[in-house]
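Shown next, in structure tokens, is the structure this report addresses.
Here the complex is missing a single protein chain, while all its other protein chains stay put.
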Amino acid sequence: MYVAVKGGERAIANAHKLLAEERRGDPSVPELSVEQIASQLTIAVHRVMAEGSLYDPELAALAVKQARGDLIEAIFLLRAYRTTLPRLAYSLPLETGRMTVRRRISSTFKDVPGGQILGPTFDYTHRLLDFSLAATNGAAPAAEPGPADPPAAVPGVVDILDRQGLIEASAPADPERPIGDLTREPLNLPAERDLRLQNLARGDEGFLLSLAYSTQRGYGGSHPFVGELRVGEAAVEIEPPELGFPIEIGEITLTECQMVNQFKGSKSEPPQFTRGYGLVFGHCERKAMSMALVDRALRGRELGEEPNAPARDEEFVLMHSDNIQASGFTEHLKLPHHVDFQAELEQIRKMRRRAEEPSE
Amino acid sequence: MTEQPILRVRGVSKSYGRRIGCADVDLDVYAGEVVAVVGESGSGKTTLLNCLGGNLEPDAGSIAYRFTGDDWQEFLTLSESRRRLLMRTELGFVRQNPRDGLRLRVTAGANVGERLMAVGARHYGRIREAAVEWLERVEIDAGRIDDFPLAFSGGMQQRLQIARNLVSGPKLVYMDEPTGGLDVSVQARLLDLLRRLADDLGLAAVIVTHDLGVARLLAERMMVMRGGRVVESGLTDQLLDDPQHPYTQLLAASVLTP
Partner (left out) sequence: MTNPAERVTNPAERVTNPGYNYAYLDEQTKRMVRRALLKAVAVPGYQVPFASREMPLPYGWGTGGIQVTASVIGPDDTLKVIDQGADDTTNAVSIRQFFARVAGVRTTERTAEATLIQTRHRVPETPLREGQILVYQVPLPEPLRKLEPRETETRRMHALSEYGLMSVKLYEDVTRHGRIATSYDYPVMVEERYVMAPSPTPKFDNPKMHRSPALQLFGAGREKRIYAVPPYTRVRSLDFDDYPFEVQEFDTPCALCGSSGVYLDEIITDDQGGKMFVCSDTDFCAQRVAAAGDSQGARDPQGAGGLQ
């Protein structure tokens, strides 16, 4: 008789075995190693770390492997792992001005102190399939070595505007107000910028990209320029209270974007450039730029702009940016809903009966 | 007219940064009288109305309201819940654009019935009866009770908004350019309706308008504002026939006499 979504214990176990089989694929093909993924699918691994909110290339690569390349699934695996980890310490604010820059461009000035550094980028590659990559024996051509001692610290381009007073001052940290932690406290709206940026930093790349794009097409435009986009390695420091001085605990790869936006001024603010900020784990330029554009769009309350576009609508953006929430809730429609469906069925039948009755 | 006003406004001021919205406004409104606040755009009349209606928080001043039973309450220090309750019961606010004051996605009947339900009406049949009665009072065919506001003409939408406000039997209604977006003939009909409703119901109203014709038709008293300040106030007829302040003289002279 009744074969429904019932009697699941054995079915679930079998489904999991099938999944493992499919994950492995053709057994005559060598199995992917986590090292291979971590070193050759770096952009995928970086995205998983960024949106998984956990900097650990090895675990992220493992998640990519376990998820069969489904990056949102991999992000989910990393998040669910992250949530069980104890909080040992909060790091000091990262000094991105002191990071070792591998790539750094500004579209606002032809040349900038520290120079434009193109670095490893897809930009200016011709998107032609490279059939030589289909063979697996190729070694990459060696890049020309850079200057023997690259500049230790490359100053931020936006700081130049800052010194001339042409861009809004970046708000100084308020020691009285601790920085919020989105993963420890529920998000209450309206949210301050610290929580907004945290939300965007772990938000879905595709969602932020589309929102950013919408601002460029007129839905809440802010006339942006890439003040600076930089990729490189920055040191993470903590200051254990028992030591009383900071110690370096490691180095992470980051992408940072400072977007510079036109601003005509308001009742309280003179005309000046305004900032949008993006900071992402790993090498994720698209995400960092999108984040910076959306960050700027969300500053309407502070700058006196109407919340008249999706990207300017704080509740809309912050409540829908998380792909783990979004995919979970969208995919939960796969769960049985027959009790509610039954209720609707009865309701519709009743209403149809009523509609068919001859009216008095 | 009773001896005591039902609304006593003193020294209400509101600025936007360095720009003055309205400054130091006094106003008394007595039961059953219509007061017009006139002035050109930027004169502060809408700022004043928004302060009175609780849409804006004034920087200074007092807005005292006399409840049934001679109980004076300071509107500005009422809790938000009491204030919002008051705005749904004893007071009303008619917006210039009816679309801002209506729920466009629910039927005309629900628009009218909402205030009743908000204060606890739980009998569908009686809510509907009240809605029918009010639609008829504002000259909307009761057969349209289940239509959506967007299917109505601009004049009908405005009348629907008025019905939606009056259903709870308010004593005082604030109106922001209620005839603003309407054709001249439609305006005339609405003014006529407002005049009649005010008389029949003993309703007091503060009407903001840039149109001295509206003031002359509806208001016993009027107040002229310019640059956020009141320049002159008094009986409408007197003010229009014998304006004292040069600005009022200018305004009055620019109106075609009927």
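Just so it is clear, A and B label the chains in written order, and each chain counts residues from 1 on its own.
FYI, contacts are C-beta pairs under 8 Å (C-beta built on N, C-alpha and C of every residue); 3 or more make two chains touch, one makes a residue touch a chain.
These numbers come from a predicted model, not from an experiment.
Although one chain is not drawn, the whole complex shows that of A:40, A:83 or A:170 it is A:83 that touches it.
When the missing chain is restored to the complex, the residue among B:53, B:113 or B:243 that touches it is B:113. Residue in contact with the omitted chain (choice from A:44, A:195 or A:324): A:324.
Not every partner is drawn; the one left out touches subunit A at residues 1-12, 76, 79-80, 82-84, 86, 183-190, 315, 319, 324-325, 327-332, 335-340, 342-347, 350-351, 354. Across the interface with the omitted chain, subunit B contributes residues 80-81, 84, 88, 103, 106-107, 109-110, 113-115, 117-119, 121-125, 127, 146.
One rule holds in what follows: only the chains that are shown with their structure count from here on.
Between the Cα centres of subunit A and subunit B there is a gap of 50 Å.
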